[in-house]
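Following: one structure in structure tokens, then a few remarks.
Heads up, one of the protein chains got dropped from this complex, but the rest are sitting where they should.
Think of it as A and B in the order they're written, each chain with its own count starting at 1.
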Amino acid sequence: MTMIGLEIHCQLTKLESKLFCSCKADYREFEPNTNICPICMGIPGSLPLLNKKAVEKATLIAMALDCDTPPQIAFFRKNYFYPDLPKNFQITQLNADGYDKTSIGWEGKITVDNKKIRIRRIQLEEDPGRLIYEGATERTKVTLVDYNRAGTPLVEIVTEPDFENPHHVRNFLNILSDLLENLDVSDPGLDGAMRADANVSIEGGSKVEIKNINSFHDLEKAVHFEITRQQSLAERKIEIIQETRHWDDRRKITVSARTKEEEEEYRYHLEADVPWVNIGSKIKNELQVHMPESISIKKERYVSKYGIALQVADVLASDKYFSELFEKANNETNAKDIANMITTDIMGLLDTREKREISKLEAGHLSDLAESIRSNKITRASAKLALDEIIKNGKPLSQIMEDLNLGHISDESTLSDIIVQVLSEEGKAAKDAKQNPEIVNFLVGKVMQKTHGKADPELTLTLLKKNLGIEL
Amino acid sequence: MKNLVTEEEIAQVAKLMKIEIEDHSEHLEKVQKMLQYFDILDEANVESEKLEYVGIEMDELRDDRYTPYDKKLLKFLKTYKEKYIKAPKLS
Partner (left out) sequence: MNLSISALDYQTSIKNGDFTVEEFISKSIEKINSVEDSLHAFLLRLNDLALEKAKEIDHKIKSNQNVGKCFGMPISVKDNICVAGYRTTCASKVLEDFIAPYTATAVDRLQSEDAIIIGKTNLDEFAMGISTEYSAYGESKNPWNTDYVPGGSSGGSAVSVSANECVASLGSDTGGSIRNPASFCSVVGLKPTYGLVSRYGLISYANSMDQIGPLTKTVEDSAFLLNIISGIDPNDNTTRDEKNQDYLKNIDVGIEGKKIGIVSEMTSSEVLSDEVLRSTKDAIKTFEGIGANCENIELPMVPYAVAAYYTITSTEAGSNLARYDNIRYGYDFDSEGFEFNSYISQARNKLGPEVKRRMILGGFVPSAGHAGKYFLKALKIKSKLISELKPIFDKFDFLISPTVPIQPFKFGEIQDPVQFMKIDYNTVTSNLTGKPAISVPYKIVNGLPIGIQIMADSFKDHSLLQAAYALEKTVELPEVPI
């Protein structure tokens, strides 16, 4: 039986400031070493100042993952030397000998693919800085450090080895991403906002840790590779060593990391500069009350209240950006239409964060579109064109319909005139159409072309058949 | 007879703490004596003692606000090309 466990690090990118100081939590736009202060740089004499919202958001995550939360939390020092650590220790949480459970969440669970995945522990900790390498060759390479990221708030989520295969892992990560985004604690799409390590064992054998995985895509690959590697060793009756391996992104394999990692001695002890913090039931109740609606509840609501198809509701509820758009745009009567428009057309058009960021589409546009389609002012085909334009320039629908000449032609006499025109242009087709029904469709297409998609397709077909004397 | 900490163990710990001790014997002797003195801790009979801590309330914590540090901290640090901190090569 394959057993896979995960250790996920998630940045709380929705916070304004770092975990222990007032520097910006999102460091991405800064020049190197300009988002720093004496605290996150560990300047002698500086003291950490715990971010209240970080504790709240971490508690939210713990509750959303059905964890126990302790009455008091505390922080510990994990001591080791590394250039990306300004203090040469990391302030983190831990269950150390002699202390009761002190990290933000314990023993939770989440269901993935109908299987219960147990969450062992959730803890708050600070991110280290980043190492950059400069220099052409191995010999001239210089290790440079940018501390902008040092102190960024992280939530570490540790699962039990309950995953059975890489696909299972992937689904969990997607669910977790959606959950975190929905809770408004993190934007998982940001570069580096979510990282994960895995541990893999087969047939109850040695557990192998895999580190240095840079994306969820790679995680699936790494786990898959590792399972295969272990299986092949087992087949040849070779012992699987318990060790830490690194994911080599270039060669797409896991390699044994230097055993230095196993020798680490972290000398965990209490971080005396951060007092213990009481997390009373009052706080938890308040958080519970203000907790955003969960994805599953939202999905149920979409189905029961708006009558939206289950599959559509599933897709829509899982996506924060589009579910918010839906909530703003719909007026209950057009809910199904809006939902379909989003899932069928818009999701495809705004499939990346960059596209969403520059999109000028607003809820008002959607409700206008839905209304116009319903009242036959515009065909579905034209609506698609309109959407494209709206996304680009945000102009009101009426303007765009004028600009692009997208009005819906459903007036019989106008259409008949156009049909007559087309039939005279396509003489051969007109003759053949009486015998071959396929050709009728071709003619409908020509009418659509001539009207730039504005002609009502059904009416066109009816009128054409009438004109040609074909049975309706 | 209490086990004295060996020279090897001390060398190992020194390496962990990134401390060079060339004059092993002076430090070795003093550290051994200090650790030997710490054996007295065993006589205190405090096994059953529970560690308790007074906590502070959530509203005593810092508000989540971004305030850029107003001084150029880099001026006080050892910088490389005025932007980065240079670290020795990692093995």
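Here is the rule we use: a residue touches a chain if its C-beta (ideal position, glycine included) is under 8 Å from a C-beta of that chain, and two chains touch if they have at least 3 such contacts.
Note that the coordinates shown come from a computational prediction; the quantities given were computed from them, not determined experimentally.
Residue in contact with the omitted chain (choice from A:47, A:241 or A:420): A:47. When the full complex is taken into account, the listed residue touching the unshown chain is A:265, out of A:265, A:286, A:417 or A:458.
In the full complex, subunit A touches the hidden chain at residues 38, 41-50, 77, 79, 81, 83, 86-89, 97-98, 143, 145, 265, 267-270, 272-275. In the full complex, the hidden chain is touched by subunit B at residues 5, 9-10, 13-21, 26-27, 30-31, 33-35, 37-38, 40-44, 46-47, 49-52, 56, 60-62, 71, 73, 75-78, 85-91.
Operating definition for what follows: only the chains that are shown with their structure count from here on.
Subunit A and subunit B have Cα centroids separated by 39 Å. Touching subunit A in their complex are the following residues of subunit B: 16, 18, 51, 53-59, 61-69, 73-74, 76-77, 79-80, 83-90.
Subunit A contributes residues 15-17, 22-25, 31-38, 41, 43, 49-56, 72, 74, 81, 83, 98-99, 131-132, 141-147, 265, 275-280, 283 to its touches with subunit B in the complex.
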